[in-house]
Structures are given as C-alpha cells and as structure tokens.
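I have placed the structure first, in the form of structure tokens, so that the comments after it can refer back to it.
With one protein chain withheld, the remaining protein chains of the complex are depicted in position.
Chain naming follows the written order as A and B, and within any one chain the residues start at number 1.
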Amino acid sequence: MAKQMDAAYYHLLHELQAVDFVLVELNLYLDTHPNDLKAIEEYNRNAVKRKELACTYEEKYGPLMHFGHSYSKYPWQWAEEPWPWQV
Amino acid sequence: MENQQPAAKAPLPASSNAPNAAYGGHHAPTQFKYYTPYYSPLDPCPPMTVKRYNTPPNLYLGYQPMNLPQYRPEEALRRGTLWPIFYAPYPPR
Partner (left out) sequence: MWIYEKKLQYPVKVSKCDTRMAKYLIEQYGGADGELAAALRYLNQRYTIPGKVIGLLNDIGTEEFAHLEMIATMVYKLTKDATPEQMEAAGLGAHYANHDKALFYNNAAGVPWTASYIQANGDPIADLYEDIAAEEKARATYQWLIDLTDDVDLQDSLKFLREREVVHSQRFREAVEMLKEERDTKKVF
C-alpha cells in the first residue's frame, strides 16, 4: 500500500489548484480579450507565483509533470503512487 | 403566471441581484424563471404547480467588459469562476 497523504499535502495541493485555476480563467479570458494589458500582467504575475508553489510541492511530494518538465530524485519518482484519482 | 417567482423559493442571495456596473447600473438578471404548466383534471399524478428553468449569466452579459471585480484565488476555485458576475449557484431540487 502506498503512503497515506497528510493534511499538509491536501493544503498545499489546494493552494496550487487555486493559483492554477486563476491562470486557466485568465487564459480563456485573454483568448477573447488579447489587448487587455492589465490582464496579461496579472497572468504573468500568477505564472511566477505558480512556478514557486509547484517547486515547493515537488520538493515535498514528487514531480507534477513528466517528459522532462519536472526533476526526479532517486529512485524514479514519477511512476510512484498515489495518482490524482486515488488521493 | 409567466416568470412569476414564488417568494418562498428565492434562488439567489440578495447581493447577486444588486445593481451592477456591468449591466449599466441595472439589476443583474435573475438566474431562474418559473412557469405553471396546464393541469388537466384527467392527469394521473399530483401536479407540480411551479416549474423552473435556469437562465445563466452568459445569456445576458455580451462581451465581458474589462476590469470586472474578481474573487480571491481560493474563492474563485471554490466557485468555479474568477468573476462574481458569472457565478451561477444551483440549489438542488
């Protein structure tokens, strides 16, 4: 049986989901409002924040992405459980 | 009887119906409409006297204006949208 995730895991995951959601919303908005400079700046600001949060998350819980978009410790962490539908 | 809203079943918090700059200072439209279907004395089941249907904000807004108020990230995620103007609550039947 894979490790049980603790409250801190769910908290950090939720924080990341919140920033990523803002980015999804701004992304779709900008697809139809390409000249809104303020929204583009907001998008870029959140992208920086997202990178920092993802870094913290990956340090504690392993890679978020595959195919070279995240780093791995030894042994290979990507294929470790749990997967998103399991937690 | 068209679109008459039963007082006991207000579907939205009052704040959602407050005058809104995005609608030129007018009240935001209601998100549910109500009607009463014809009931025949020969119908087999007890009548559902009021039926409702949903009319979400995307039907009214047109092109989204710039600089609309936003939710904080955590609240945006919880509500499923970054902008209060699109928030469309659904109280289960």
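One rule holds for everything that comes next: a residue touches a chain if its C-beta (ideal position, glycine included) is under 8 Å from a C-beta of that chain, and two chains touch if they have at least 3 such contacts.
Quick caveat: nothing in here was measured; it's all calculated off a predicted structure.
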Exercise. Where does the absent chain touch, in terms of which shown chains it meets?
Worked result: A, B
Problem set entry | Missing-chain contacts mapped onto subunit A | 10, 13-14, 16-17, 20-21, 24-25, 27-29, 31-33, 35-36, 62-67, 69, 78, 83-85
Exercise. What is the set of subunit B residues that contact the non-displayed chain in the whole complex?
Worked result: 54, 56-58, 61-66, 77-81, 86-90, 92-93
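Note that in this section only the chains that are shown with their structure count from here on.
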Exercise. For subunit A, which residues are in contact with subunit B within the complex?
Worked result: 14-15, 17-19, 21-22, 25-26, 29, 32-33, 36, 38-39
Exercise. Tell me, which parts of subunit B touch subunit A in their complex?
Worked result: 63-64, 66-67, 73-74, 76-77, 81-83
